[in-house]
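Of the protein chains in this complex, all but one are displayed in their positions.
Going in written order, the chains are labelled A, B and C, and every chain counts its residues from 1.
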Amino acid sequence: MNVLHGIVPPLLTPMHQDGAVDHDSLDRLIDHLLDAGVHGIFPLGSSGQVAYLTDAERDDVVRRTVERVAGRVPVVVGVPDFTARRMAEHARRAVELGADAIVATAPLYALQDIAEIAESYRMLAASVDVPLIAYDVPVRVNTKLGIDMVMQLASEGVIKGIKDSSGDDVGFRRLVDANRAAGEPLDVLTGHEVMVDSMFLLGAGGAVPGLANVDPAGYVRMWDAAVAGDWDAARKEQARLNRLFDIVFTPAGLGGDAGGIGAFKAAVARLGIISSGTMPAPLRPLDDSALKAIDGILAEVGLLDTASA
Amino acid sequence: MNVLHGIVPPLLTPMHQDGAVDHDSLDRLIDHLLDAGVHGIFPLGSSGQVAYLTDAERDDVVRRTVERVAGRVPVVVGVPDFTARRMAEHARRAVELGADAIVATAPLYALQDIAEIAESYRMLAASVDVPLIAYDVPVRVNTKLGIDMVMQLASEGVIKGIKDSSGDDVGFRRLVDANRAAGEPLDVLTGHEVMVDSMFLLGAGGAVPGLANVDPAGYVRMWDAAVAGDWDAARKEQARLNRLFDIVFTPAGLGGDAGGIGAFKAAVARLGIISSGTMPAPLRPLDDSALKAIDGILAEVGLLDTASA
Amino acid sequence: MNVLHGIVPPLLTPMHQDGAVDHDSLDRLIDHLLDAGVHGIFPLGSSGQVAYLTDAERDDVVRRTVERVAGRVPVVVGVPDFTARRMAEHARRAVELGADAIVATAPLYALQDIAEIAESYRMLAASVDVPLIAYDVPVRVNTKLGIDMVMQLASEGVIKGIKDSSGDDVGFRRLVDANRAAGEPLDVLTGHEVMVDSMFLLGAGGAVPGLANVDPAGYVRMWDAAVAGDWDAARKEQARLNRLFDIVFTPAGLGGDAGGIGAFKAAVARLGIISSGTMPAPLRPLDDSALKAIDGILAEVGLLDTASA
Partner (left out) sequence: MNVLHGIVPPLLTPMHQDGAVDHDSLDRLIDHLLDAGVHGIFPLGSSGQVAYLTDAERDDVVRRTVERVAGRVPVVVGVPDFTARRMAEHARRAVELGADAIVATAPLYALQDIAEIAESYRMLAASVDVPLIAYDVPVRVNTKLGIDMVMQLASEGVIKGIKDSSGDDVGFRRLVDANRAAGEPLDVLTGHEVMVDSMFLLGAGGAVPGLANVDPAGYVRMWDAAVAGDWDAARKEQARLNRLFDIVFTPAGLGGDAGGIGAFKAAVARLGIISSGTMPAPLRPLDDSALKAIDGILAEVGLLDTASA
């Protein structure tokens, strides 16, 4: 049985002005996603700004998310840290709090070869009794997970799925094909926002787009179109979502986290779902010019009443 | 007054076969370094395998090191983590345990621009009342600290020193020159093992070589030669140490941590200073062929009696 | 009117055992492509091993290709060299020999910024009176052509098309969208072999796959399916071609040119279209094990009679 399929948004972490997790906004955001029909929820990913949270705040997010989701869809929890021993600590706490699966990148900071990275995944899988999902995100951890290692870990039952945010679409396709040839031991999801229709065409089992926090219904419609084989509809929905994705280019002079996740948060706040787009220190907020441009884009794609934009 | 100068070894973390910190070996290693005349001790750096330690183990290493050093030289403690808030948690604990200064890399995993990284250092500096040393190690954190930002932070008093492990020697020289022009607000130390004589020639205020765990006396002799302006002696000592550094090339088929730090640990164990070269999981130990080659090199550079090699 | 659309194979350069261009094989290869219905021919690209040819050999290939194609489809000729002045020399000779368009990468070896690269394209475009196609191939020239520069050059009429071999599919999609928004001043073709169906889905105007030397009919069928909106057929054809593409993974221990283009040449030779798969020095030929594996794959995808494989 699959752990993950379809649209699995990496959950934003709404914050109060003092930086504390905003529980009410988190609840509303989860409802917004579930109401749109998403197939899973992924807290403590890059979009959730896990790098900016203390361990106590991580636990707080997991606890609240599990409670609000209440079993309606799987909750898969990110456990990034330096190495397997530290990841396992997070994983055990997450499972205790109700996580349905664990998502783990390659080790950080450490300099490990392929065999050692594979062994890290084995150590982590052995530390919990829920499925382990690999997360391939070289832009953040400086390691690309190779297809041979991934399929080896799949064959051993160590990992049950993979979220590919590597931007290497050829590699992704080869992985999808290898997984199919092996009898589909893995759920293979793309972390792309803007190529999801193409990834569905070539066989991806789902997507984990940060932008789905803003428009989960759009991604669910694209998934449904793909399942139905209506590729023209899928492409049109993707084109609309790609226009929406332009919100990440509206901030000027900010780093990747502040600009990209900041735009997602600002848009969700503008739609009234979360109370504010507050970012964790030292990330600066979007300026008025960016916020205004986001308004225009939200209106253009039909998410905001033109009158109010 | 300087916080750091001269030879400041990044302290290895000796381990028992079960992975626990080996206190007695740690004590002996610290004595070995202090007896050789090193000018500071840096626990919880990359050579200390901080990425493989839990928070409790980090604290254990700091406590024991501070106790053993007993104020004879400064103890500067690494606090690597994702972002400033999490680094500050480590920093406060380290200071409480007696750290004389804190060493911090750029943020990990997070995608921050220069202004945000600078602000991260300001947040961290504000969290403790001991000096903050920047650690430039792009191979591990994927960010190179630019000279303009470093000198800006120096001018604000945010950072008091820098350990440069970037391998960008031209950039290092420009930094040394900029620091001199600014009245030397920074202690500028190189993280190189094999170019230390050159770095001293161009004005480095010290070195943080992992290899100094194996032969601290050699590095101290090179420092003394450099202070005396005897560059031929410095070069000759460096040439000898570079032959010793070849121990890191003896392991075959291991990643950077397992091979490099593994070779340091194996050599220090072979010299009888620590009880074993045990590495943290999932890193594999050196094989007999590597250990034998290390023996030969230790003998060749005069650290091991030829008869026993 | 478009210069380029559909399937435009980058023409292999068949060679005699002594390295000279094999004219008869070249003729047969061109016929093989035209008979399959390709929409253009691109000599002197990377697949044509232009880097290994002297200027006299370049001219020879262009002359013979123009003669054999005889106006049935456009012949677009690569003019790679260090900088615009040297590229212009190649371009003028190619046009004199009958080229219908010119294909140019960013400068090589030179260190130019965006404005200078744009000006290089302007210089080159001014040197001939046929359309100029930009070729984005960072793996070979170490520069990625940015979307803003490309659209600026398009708006000026400097370039009429682009072949994207950058592997940056998100960038490619953004370019397709920007080109559409600008009224389609450019023909936008993908240089991918294995993602062509997806690129067609998102709006690519054609493809330049080296693998089309081996199976031009397969790529033409995929193009026709895409034009007809039959995405399931396109995907199935792509899946078959991707299995065929596995021939490039059969050689062991060779560089990118020797293994990849060597496999294309070996397959085309095995199909009896060219006389041999001879590679230019210093590239080594494929070994028997690779050739045997290629036979198996050719049979599997229906290009070779199983009995003869």
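Everything below uses one rule, namely that a contact is a pair of C-beta atoms (placed from the backbone, for glycine too) under 8 Å apart; a residue touches a chain by one contact, two chains touch by 3 or more.
Note that the structure is predicted; figures quoted are calculated from it, not measured.
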Which displayed chains the hidden chain touches across the whole complex:
B, C
Check each of B:Gly19, B:Gly98 or B:Gly167 against the chain that is not shown and name the one that touches it.
B:Gly167
Of C:Pro107, C:Gly161, C:Gly210 or C:Gly277, the residue touching the omitted chain is C:Pro107
Could you tell me which of C:Gly157, C:Gly255, C:Gly272 or C:Gly302 touches the chain that is not displayed?
C:Gly255
The one residue from B:Ala126, B:Leu202 or B:Ala252 touching the chain left out of view is B:Leu202
Against the chain that's been left off, what residues of chain C make contact? List them.
46, 50-52, 54, 80, 82-86, 89, 107-113, 115-116, 119-120, 122-123, 139-142, 253-258, 260, 280-284
What chain B residues would touch the chain not displayed?
167-170, 173-174, 177, 192, 194-195, 197-199, 201-202, 229, 231-232, 235, 238-239, 242
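The rule is simple: only the chains that are shown with their structure count from here on.
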Farthest CA centroid from chain B: chain C
Identity of the most central chain, Cα criterion:
A
Can you compute the centre-to-centre distance for chain A and chain C, using the mean CA position of each chain? Integer Å is fine.
36
Distance between chain centroids, defined by C-alpha means - chain B, chain C (Å)
50
Hunt down the residues of chain C that sit against at least two other chains at once, touch-wise.
none
